[in-house]
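Only one protein chain is missing from this complex, and each of the others stays in its spot.
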Amino acid sequence: MDQITPLLILALPLCMFLFLGLAGNKMSHKMAGILGTLGMGVTLILAYSTAFTYFFSGNPDFIDAAGNRLQSVIFDFTWLEFTENLVIKLGFLLDPISAMMLVVITTISFMVHLYSLGYMHGEKGFQRYYAFLSLFSFSMLGLVVATNIFQMYIFWELVGASSYLLIGFYYTKPSAVSASKKAFIVTRFADLGFLIGILILSFFTETFNFIDMTSAPENVLASTGGATFMGASVLTWALVLIFMGGMGKSAMMPLHIWLPDAMEGPTPVSALIHAATMVVAGVYLVARMFPVYLMEEAALTIVTVVGALTALYAAIVACTQVDIKRVLAFSTISQIAFMMVALGVARPEIHEGVGYMASMFHLFTHAMFKALLFLGAGALIHAVHSNDYTAMGGLRKYMPITHITFLIGCLAIAGIPPFAGFFSKDEILVAAFENNMLWGLWMTAVAGLTAFYMFRLYYRIFWWNTPDYEKHGHVPHDAPWTMTLPLIILATVSIVAGFIPFGELVTWNREAYHIHLNWTVATTSVLVAVVAILIATVMYRKENAISDKIANSVKGLWTAAYNRFYFDELYIFITHKIIFNLVSRPIAWFDRHIIDGTMDMFATMAHKASGAIKGLQSGSIQTYVLVYLLGALLLGVVTVVCVML
Amino acid sequence: MDITLMYYLIPSLVMFCCGVYGFITRKNMIAILISLELMLNAVDINFVVFNRFLFPGQLEGMFFTLFAIAIAAAETALAIAIIINIFRVAKNIDVRDLTKMKF
Partner (left out) sequence: MFENILIYFVVIPLVMLGGLALCKNIKQIRAVAVVGSLALVGLSIALLLGYLEQRAAGATAEMLYVDSWSWFAPLNINLAVGVDGISVAMLLLSAIILLTGSFASWKIEPLPKEFFLWLILLSIGVFGFFISIDLFTMFMFYEVALIPMYLLIGVWGSGNKNYSAMKLTLMLMGGSAFLMLGLIGIYYHSAPEGGQLTWNIIEIAQNNAIEKDWQYFLFPMTFVGFGVLGAMFPFHTWSPDGHASAPTAVSMLHAGVLMKLGGYGCFRVAIYLMPEAANELAWIFLILTGISVVYGAFSACVQTDLKYINAYSSVSHCGLVLFAILMLNTTAMTGAIMQMLSHGLMTALFFALIGMIYGRTHTRDIRMMGGLMKIMPFLAVCYVIAGMASLGLPGLSGFVAEMTIFIGSFQHTDMFHRVFTIVACCSIVITAVYILRVVGKLLFGPVQDKHHLELTDATWWERLSTITLIVCVAAIGCFPNFFNDLIKFTFSPEIFTVLGIN
């Protein structure tokens, strides 16, 4: 395969970022938006063609005679050489998951570019917005095609920074500023774990290269020589620390707190970064390193447990939120946790590692329907000028296109056949059941909750009762075509994506196999989802007091969930009370008063000492003479005495 | 009665001691100057007398005294000039008060 196309996939968004960033202010809003969208469009075409070539061309670089797909490094140039073995290269690795991610990223990114033409119309800093979007697309694409773990870390940081810039897009709004700060610092903290993990892993394996590590994971294990630290093997430590990086980016509990706040950013940004692409980077990281994770059962167990806890937690919280973007944010956290669990329970011996495939499948379908839901939410917010569903209701009559597409999104996420979410979620549940009954039941319950809170949201927005919109002076209506077109496209994808034969494209060892539905699991999960939807219908279809009653009956739980189980308060306590007041301030005080005080004390002592003896040097000659005479006298006396003795 | 060396040396010693005492205790600059002159003249007397009694054939002591007197005159003139100037500036020639240039 030629190197130009992959290079262009990365270079185009970067050039667009530099161009719009530097020259954006010189051009009109429209011009900048169209340029950015066109650039992304071209990238989309290139990425599609690359993915298509990879999967279907039959090129011997990409598929061997036995039908196994291969990992192919298109280019890889040296960026920084630490030692002979530890070299950071920037390259382009094409394999099933990176090809799939190329498609996901460019699709969603292009949709968001297009959508933003309408949504961000007339916003100040429109050019800046498109520049940041391009920067993000560049970083994210660089992340997924990384050939080595350090390249991934580089782009990992870059997506973090572009996410920071986009969350804080409305920089005059204090809440947006603090949300962006929080997002950056929390993920940075997680990245510290990632970095230390890389340090440990690279020290033992003497390589950053993914292919070297994953093609012979037993060598990775062997290279550690069975070293242990605090009871766990060094490899477990490294993998868990790397997973910590993934927890930060993918908003796994307890590092999830930044994601709900990140909704302060413009809604299309939430759709792109905080729903479809960046937040799944953690899943992608674990998937990338999966063969190495297989070497350490403990690490995979931690992945599973963290994922399962997060899934349940986020689903419960999502049932209580009133801000529609926050509901979607918690739903995102929960769904990403599904993917994590799928990876955690995946074992090669269970159905050819179905969990891995399911995780990637769910990543793909989730990206589509979650972006759809977010963009739909953006259209609603655009029409109603509020994030709260209490300001909405009965909107199905006013915004038919948004209504239908949003409903499709809800059905997809709830796992109703034949929508996309059904197929991917089903595979995850199969993997969970096969691994351990407990995880299977647990995740089925969470799937039920998912259906419930999504339809709760759906009914509150589109049914319930209709507020008097005329009174506020404007009647909500469907958005312009730039906004509805992406909705329709994504809705279509959400309907059909489930029929993609994912098992033949993306598997953990890149061997194709047929997926087949496990009818028991499928029926159970659909039944649970339908029951949950029915409950939601009863509670929220028309305005009634059932939900309040239920909330009151479990008041403690409800309040706790509404306040997100006080995680934010805990973090504020840790950062403000402990880090600032118990660490930073005392250190600053210590520096000023003890360290600096000591230095000043030396100076003061010198000053005092000179003050004490300066009286001797009075300048009064009369005193000098007196002292001189007395001295002479004394000397004389002493001499005389000495002589006499 | 024979005028011996002692007859000169005792008054000169008294003069010198007066000078030293005055120099140490006086606060008025003119008085200090006078004390200084007293000491100087006491020394002059000694020079002359020692020359006269001990080395009658030589004149070094005499010459030294002449030099000392000349220098003392110049020095007195200079000192008086300084004192007058100080008085003009500070309206005072008490050494205890003239601490402006200290430290």
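Read from first to last, the chains carry the letters A and B; within each, the first residue is number 1.
Note that a contact is a pair of C-beta atoms (placed from the backbone, for glycine too) under 8 Å apart; a residue touches a chain by one contact, two chains touch by 3 or more.
Quick caveat, the model's predicted, so the values are computed rather than measured.
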Chains shown that the absent chain touches, full complex: A
Contact residue for the chain not shown (choose from A:76, A:157 or A:568): A:157
Candidates A:78, A:228, A:386 or A:465 - the one touching the absent chain: A:78
Given A:7, A:42, A:70 or A:177, the one touching the chain that is not displayed: A:177
Residues from subunit A at the interface with the omitted partner, ascending: 78-83, 86, 88, 150, 154-155, 157-158, 161, 164, 168, 171-174, 177-178, 180-181, 184-185, 188-189, 191-192, 195-196, 199-200, 202-203, 579-580, 583-585, 587-588, 591, 595-596, 598-599, 603
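In this text, only the chains that are shown with their structure count from here on.
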Residue ranges of subunit B in contact with subunit A within the complex: 20, 23-25, 32, 95, 102-103
Complex interface listing, subunit A residues touching subunit B: 614, 618-620, 622, 625-626, 629
